[in-house]
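With one protein chain removed, the remaining protein chains of the complex are shown where they sit.
Right after this comes chain A.
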Amino acid sequence: MINAWWIIGGVLFALLNTAAGLIWLERRMLALWQDRYGPNRAGPFGLFIVLADTLKLFFKEDWIPPFADKVVFVFAPAVVVASVLMSFVIIPFAPGIVVADMNIGVLFFLAMSSLGVYSIVLGGWASNNKYSLLGAMRGASQMISYEVFMGLSLMGVVVLSDSFNLQKIVEAQRTVWFVVPQLLGFLIFMVAGIAETHRLPFDIPEAESELVAGYHAEYSGMKFGMFFIGEYLGITLISAMVVTLYFGGWLGPTFLPPIIWFVIKTFLFISLFILLRASMPRPRYDQLMEYGWKVLFPLSLLNLLVTAAIKLWLISE
């Protein structure tokens, strides 16, 4: 039991620090790609910017606009952080290092990530601001439609590994990583994952140049900080899930311990998220929906059908 508490504490500590550290990482990497310096003054490599940012957020006035629906307004940012943190429960960081070894791990992840949309909808609605409302509307429809084939796309993995348990899924990749047989599934999952974390190019709910800040336009201080942290946790979660489902999780040559492999792979995908943000424009909201329902949804179904058919054929052989 004590061991479990250590794991929970360790995971929580590591995650919150990662999320905060990502603020620095993202700003530095964006700067690198955009021919500028980024934060480089506070501490070594500007690392203390994280500290400064956090302190600033904590000391800002805890402002709730008088026209907002107060209870929901306060509640909404907590949802995103809570739901993402809950999803991490099922991620196996290394053999045995997992908070809850559930045999419905994949389903639990899908359930939790669906809850995240509440924070956008509720936050946008409770703000009582037209920009926030538009952002919330966009967010809700985007996340609900991308939820559908996010689930479908990773069913291929489930078919191949015969399990919803993430530890078993990782173990099933000992011979070959699932990215090889499930390349299409991986790509679809990746796109859905970006939409799910509403990062550029799919940052349509906040779309700065159109909606100012979208659903969190009225938020400031630590309540905004929650959305902020939630977004970075989301990136980490999707990266960790991609690694677990398609890139062999902790598996890797033995000269490094499994957990290091997991961390390295996850950070590669986090960097990919940041690179995407540095390079892509944003499609229009209806174009995104069209792309989702008319292209990705049929593809993910097709992927599942073909995978299942091949699997059945192999079994019958």
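Following the convention adopted for this analysis, a contact is a pair of C-beta atoms (placed from the backbone, for glycine too) under 8 Å apart; a residue touches a chain by one contact, two chains touch by 3 or more; residues count from 1.
One rule holds in what follows: contacts and distances are computed from a predicted model.
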From "Potassium-transporting ATPase potassium-binding subunit", "Multifunctional fusion protein", "Molybdopterin synthase catalytic subunit" or "Iron complex transport system permease protein", the hidden chain's UniProt protein name: "Multifunctional fusion protein"
Of A:Asp35, A:Glu61 or A:Glu317, the residue in touch with the unshown chain: A:Asp35
Sole residue of A:Asp62, A:Asp162 or A:Asp286 that reaches the chain not shown, by the stated touch rule: A:Asp286
Residue of A:Val212, A:Leu272 or A:Leu301 touching the missing chain in the full complex: A:Val212
Hidden partner chain, residues of chain A it touches: 30, 33-36, 130-131, 134, 137-138, 200-201, 203, 207-212, 277-287
